[in-house]
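All protein chains but one are shown at their positions in the complex.
So, chain A:
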Amino acid sequence: QLSLFRFTVKRPFSTSHSSVDSKEMKKFQLLAHKWWDEEGEYAALHSMNDIRVPFIRDTLLSMSSNYHLGNPLSGIKVLDVGCGGGLLSEPLGRLGASVTGIDPVEDNIRTADRHKSFDPVLAKRIQYKSSSLEEIVEESMETFDVIVASEVVEHVADLEMFIKCCSQVLKPEGSLFITTINKTQLSYVLGIVVAEKIMGIVPEGTHEWEKFVPPEELEHLLESNGFAVKTLKGMLYNPLSGSWSWMESTSLNYAVHAVKAGAGAQPHATDTLPETDIQQRSATAGTA
């Protein structure tokens, strides 16, 4: 039985102060042209849209009082970190959001740019940039209403720095959505052995179990860096049907919605936030 409460274990520091891991970059480079094959290596990510897009959409709608169902995310500025080929950027763009997609792998950005170019509406709404998160912080302080980091944090070198950067580019009371994989015996067996080596649901070598993030650790890092965790839900992939669903347990995949503290509130390095921060819900959250 693994101990899940290992807050004291630090991740190994990389020599460059970057959240990008160059080994990880190389893995994705090889598959840069495979993003848009709905039945190829990234099939599971394509079908993940069926739950992650409604999750993001409905969470933002519930926080807003002024929207149109024909264009639900209109006026919302989204940063898609680790956007890959744009699998998540495009649906968010279709729902009306102004999306900036960043990814350190240039080939991914090239694929994403090419794919969006055929749809004039998307071409205008989405901007892609080959960049790491740190590189855009200076020019994008408190710029975005929403950040989505889906299937990314299990690949970053320095998770705390990553979260700090998210906080810097996010507007006060902005939303951060993360989906990632828990670090459990189950996730090793199903997520690595079965998914990669046996069934080939995920290209082999994509994930390293050591870098999986338990939700408790993620929650702690978020709350120590000015975020309030609002939602934590488990996700389950059914390889037979090729579809995702929500589940109670977070022992495999899970999704998090966190909200950055409002302007004027001091970020606390404690485990619990003051009552006011948690209760604070403003109509401006999630809108431009």
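We take it that a residue touches a chain if its C-beta (ideal position, glycine included) is under 8 Å from a C-beta of that chain, and two chains touch if they have at least 3 such contacts; residues count from 1.
The rule is short, and it goes like this: contacts and distances are computed from a predicted model.
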Among "COQ6 monooxygenase", "NADH dehydrogenase [ubiquinone] 1 beta subcomplex subunit 7", "Radical S-adenosyl methionine domain-containing protein" or "Nucleolar GTP-binding protein 1", UniProt-listed name of the chain not shown: "COQ6 monooxygenase"
Candidate in contact with the missing chain, chosen from A:37, A:106, A:142 or A:210: A:37
Interface with the undisplayed chain - residues on chain A: 33-40, 47, 49-50, 53-54, 57, 68-72, 90-96, 114-115, 118-120
